[in-house]
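Only one protein chain is missing from this complex, and each of the others stays in its spot.
Our next item is chain A:
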Amino acid sequence: MTLKKITGFAKQEQIRNSSEIHGFAKGRRRSKLREGEGPAAAAFWQKPRSVAPQRHSVTATVSKMAGADGDDSLYPIAVLIDELRNEDVQLRLNSIKKLSTIALALGVERTRTELLPFLTDTIYDEDEVLLALAEQLGNFTMLVGGPEYVHCLLPPLESLATVEETVVRDKAVESLRKISQEHSPVDLEVHFEPLVKRLASGDWFTSRTSACGLFSVCYPRVSSTVKAEIRQHFRTLCSDDTPMVRRAAASKLGEFAKVLELEYVKSDIISLFTALASDEQDSVRLLAVEACVSIATLLPQEDLETLVMPTLRQAAEDKSWRVRYMVADKFSELQKAVGPEITKNDLVPAFQNLLKDCEAEVRAAAANKVKEFCENLPEDNREQIIMTHILPCVKELVSDTNQHVKSALASVIMGLSTILGKDNTIEHLLPLFLAQLKDECPEVRLNIISNLDCVNEVIGIRQLSQSLLPAIVELAEDAKWRVRLAIIEYMPLLAGQLGVEFFDEKLNTLCMAWLIDHVYAIREAATCNLMKLVEKFGAEWAQNTIVPKVLGMANDPNYLHRMTTLFCINALSKACGQEITTKQMLPVVLKMSNDQVANVRFNVAKSLQKIGPILDSNALQTEVKPVLEKLASDTDMDVKYFAQEAISVLALA
């Protein structure tokens, strides 16, 4: 393809020679690429031996890698350059990723005059290569000679900013934004700004979308006439006839507004904002909502009502659910941006509507914001607003038909109790918590349980414990193991808050039942849970309640359960201390070394290694050592291996 046309290798011979020296004969393929040498590329190859002084260090390392002995130290670089045109994408990609090495070796001048023109032409390559190239060029300033020459990087990035593939374009824009900061104000006007203009008036939509992201980086640092031009270009793109460009412009509107002088925000941005917010495509309108946050932050309070609010009100009632969803999703940001007065008058009713929206997506997004919205209400009449306006909607959402809405609500509703205080929580919120604890969807119940700590601070968990128990039991036996796993993780927290008696009475059996779950992840989590419980309730409690049960499982006919005993011992020994470990646990472990299943036996070895440090040296020498020695001569190689490992770790040899 074009790639080959521009390659041009006047330096073929040279390369071939060096290839022969090093034995990498790739001559056949290269000779095919020989037709059509270009002047720049020719120069590229003519003087490989006279490269800048940096070459030494780079090439030295590279040649070491290649195992060559510095006869032609440029050689590795030649390979990299050569691979920039290899037919194999992967090789081209590798080479592009080492572009900084190549540039360093060539030196700043040849990088500018030879490498960059060549790269500018590679834009017909695979997108993957282009993406890597776009990324590399963002860090190239020093390699072309510092800020003074940074504008040399613009041509290849300009081409990359016009390709179809979005990720490449975005990366090119990102790199352009980065190097724009390295331009001097003069260079910005002479080189960068014309590029932005060219992109903004490109034929195909791709260059215009890329331009949208570049206005805000050059605007603050150019003269006022150029500023006026930039504003004009942005205006044009906001009313572009392809929706792709309008979307790009809308998504950068907020960012652009931030760098503009306030008078232009009022005169220019507001009209663009209003136009985009009433675009015929909902995908454009919803992006205007995002911009609304930044615009509202910039304007003085007294202008908000006339300049922003009409559009925001309209967006909150848009006929497209996507736009309303966006409003709900950005609600807290909007609330902060418009301030307490407007919140009271406008956002409260709007929020109520969103909570009652006909689409579940919108309701769920709004439900997610309930706590944050309430927290940020002006304190003077926060409670009154919540009680009269928000709470009635929340009550309805508790029995919503859609489970996503309910679980979104359940994840934040507990947070309301701290805002409303003890009495209101007991009177109004508690019934809702209880209803959600009985919800048919496990996720809802789980979300409530996982936030119990907020309520605990306000009213204490006792109020809930009667309803909590059935909910926990049901989740503990849920058919989905991920649900079971989630509830296990809250057990230590619950145990701490409910107290030891309640736990012994109601939850202990559950915790033990998890140890024989059929899913390993659950058994593992249950083991870990026991350890945390022991840390909380102490060794004595462990000795009385759980250790006997755990040890009892050592005689279980199922070898997986027998192994669970060992895993529990691993986890518990430290928390239980030397006495319990030596007197109760160790005999059981030792007895299991005769198990007929090899997996159990090598886990015995592993367990002994784990609990060894807790035991006294007497027990180690007289009890542990003989058993490990016996295991070390086991017929099973894994058992042997772990037994030997234990012996050496415990220094029993």
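Assume contacts are C-beta pairs under 8 Å (C-beta built on N, C-alpha and C of every residue); 3 or more make two chains touch, one makes a residue touch a chain; residues count from 1.
The rule is simple: contacts and distances are computed from a predicted model.
One chain of this complex is left out of the view, and of "Sestrin-1 isoform X2", "Integrator complex subunit 11", "Serine/threonine protein phosphatase 2A regulatory subunit" or "ER membrane protein complex subunit 1", the protein name its UniProt record gives is "Serine/threonine protein phosphatase 2A regulatory subunit". The residue from A:E361, A:E375 or A:D556 that touches the chain not shown here is A:E361. Within the set A:D88, A:E280 or A:E501, the residue that contacts the chain not displayed is A:E280.
Residue positions on chain A in contact with the hidden chain: 1, 22-24, 66-67, 126, 164-166, 204-205, 241-244, 247, 280, 282-283, 317-321, 324, 358-361, 440, 442, 474, 478-481, 518-519, in rising order.
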